[in-house]
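Encoded as structure tokens, the structure appears first; notes follow it.
Just one protein chain is left out here, and the rest sit where they should.
And then chain A:
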């Protein structure tokens, strides 16, 4: 509602107009649409993450406890639809599976960061689309990260510090001491102080409950001083007095989950759900997401232009990138065409060669054939000549024979015989 420089007069109303129903109208629309809330639980295996979620939301989410032999950190997310009176909540719980189980934990935080970034990316993609449907988009961005600290009673592990440092600019971190019934009260107080001072000295920004609205300022600031919350989770019920309460039973006593003297569970539930759920969502959208978006767009080469130069930088860069892309495409196309032409030429040359060879072969064969034919013809001729000669001789002989017969005498025979020889 800032006026940004122009003085906007306030005018009094002469009667009831009715726009004070605006919040109701807005709320009704939101209720119709339903709400989304996404929690990320980061912590080593066995710290009671799933049990705590069950206890917080008074339900039994599906899933079985994971083994300790995971090769790397993976994130498993489950979405549930809860309803209370007319409010429908789409709750997504994301668990880090295998966190802290490896021997070399240097890269453990990476898959978590990638997951969070992937949700931001998905939203950014939707926002950058030309035809988009943001109002019905299922928001998967992580609104709250519950960081489970092992109840050693000493200090934060270096894995915790490193991970939280990587996550604090991406998500609202709420650190909690898990399974806090393992620590005595006095140790717990010292533990909390140690943790807080370590977080501060390492510059880790955890989520601060907002104190600007008077109605919640007081309770929020008190709660801020109780961080990290020391929680105990349990879905089993034990009879205390005449009520059934969620508790953990030990030989030496019973830890009641909802007893504020025993643990901070009630505080966590109050802060996370009943007071600040909307603020968590808003911080995620206006701070963490905007930061991600800014970095990502700058990375992609967009720049905000000065107010008086070309106004639509995003479009310009769209154009430029598109032209670049088209140019590349064209180049590729050219290359491919060239290659194709080349290949065709080569093939053509090959075929020509083959054709030539064939022709040569054919010519050779033809010649051969002709030569043979010639030879044969010559032979035939010779034979014919011989035959003719023979015939001539035969006729001559016959003629002589006749003459001799006509002349008569046995001398002819002799003479014939002599002549014949």
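As a convention for this text, a contact is a pair of C-beta atoms (placed from the backbone, for glycine too) under 8 Å apart; a residue touches a chain by one contact, two chains touch by 3 or more; residues count from 1.
Definition applied: contacts and distances are computed from a predicted model.
According to UniProt, the chain absent from the figure is "Neuronal-specific septin-3", selected among "Neuronal-specific septin-3", "Large ribosomal subunit protein uL23m", "TBC19 protein" or "COP9 signalosome complex subunit 3". Only one of A:128, A:162, A:219 or A:255 touches the absent chain when the whole complex is considered: A:128. Residues of chain A that touch the chain left out of view are 1, 3-4, 6, 8-33, 35, 56-62, 79-89, 125, 128-132, 134-136, 213, 215, 269-270, 273-279, 282, 286, 290, 293-294, 297-298, 302-304, 310-316, 318-319, 321-323.
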